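Notes to accompany the following structure.
A single protein chain has been removed from this complex, and every other one stays in its place.
On to subunit A.
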Amino acid sequence: MRPAGYLAASAALVACLLAGLVAGAAGIPVKGVLLALLDRLPLVSADPGLSPVEYGLLFQLRVPRVLLAALVGGMLAMAGAGYQGVFRNPLADPYLLGAAAGAGFTATLMIVLVDVDALVPLAAFGGAAGGVLLAYALGRTAGRGGGTATLLLAGIAVSSFLSALQAFAQQIKVDRLQRIYAWILGGIGSDWSQVRMVLPYAAVSAAVLLAHGRVLDVLSVGDDEASGLGVNAARARLVILCAASLATASAVAVGGLIGFVGVVVPHAVRRLAGGSYRVVLPLSLLAGAGFLVLADLVARTALAPAELPIGVVTAFVGAPFFVAVLRATRTADP
């Protein structure tokens, strides 16, 4: 991949971010938004001419929301690419291994039993990580040798089980169903503290995953070839799984369950830039960020001043794409 490709992807992301900052339910003058952003740059001074309310709206509501959407989208897409590489399955996504079901269960439990809003992300994080760990442990012990197919099946079993637990838990306090569903359908908050909360996990998981692009390329050829090239396939898989799961868990913690980004974005990237993970991983990060910023933009403007759950928007775009990929990969199979 030539630097020009990354440059184009970065420029597209910046355009998405700007679009996300300019549009919103409150209608802040576009020129004012742009000037206010310029004003925040070092060595630049501009008078945005915004009222204090508009200024507060921009920097306390819109900027953190757009950044959060970018972080969540980038992490989900990158984790999706990672999972697809580990499982050598083009339809693997961040939720396949029990992450979504685990997060759904623990978040529901938290809403039902304790009902402290601030603890829901923490519970979701624990549940997502726990779901993946459980699937991984089962996949290792249940299947001889722990092949990727066994792991996938364990993930499906764990997901069904945890979903059933969640359905059970939400019967405890049926009057909180609306809040549970609101969380499950996903939504990007607008809070700087959430941005700060997610940033370290995003940085660590991105660093690990991006460093493993070459390893994933080698793994895609086959385990024997990998060991011939001095790569410990089992260990590399575990590291990548952990990093992708960490990214997923933190994305779920702040955004709820946002489907399809992890499947859709890596595929789009692969179509445009080829199949090497050294390219797919970083570009998925950039494209996923841009995609979710746009999806969130639709979520908060399509019915403004009402908001749509972002999961509805991503599924609306993602589901048809998913089917298209399914058909394409099916015909490609021998």
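By definition in this document, contacts are C-beta pairs under 8 Å (C-beta built on N, C-alpha and C of every residue); 3 or more make two chains touch, one makes a residue touch a chain; residues count from 1.
Keep this in mind: contacts and distances are computed from a predicted model.
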(request) Match the chain absent from this complex view to the correct UniProt protein name in "pre-crRNA processing endonuclease", "TonB-dependent receptor", "Iron complex transport system substrate-binding protein" or "Cytochrome c oxidase subunit 2". (result) "Iron complex transport system substrate-binding protein"
(message) Among A:187, A:259 or A:288, which one touches the chain that has been omitted from the display?
(response) A:187
(message) Even though one chain is hidden, which residues of subunit A still touch it in the full complex?
(response) 24-27, 52-54, 56-57, 60-62, 64, 115, 117, 171, 174-175, 177-179, 182, 187, 190-192, 300, 303-307, 309
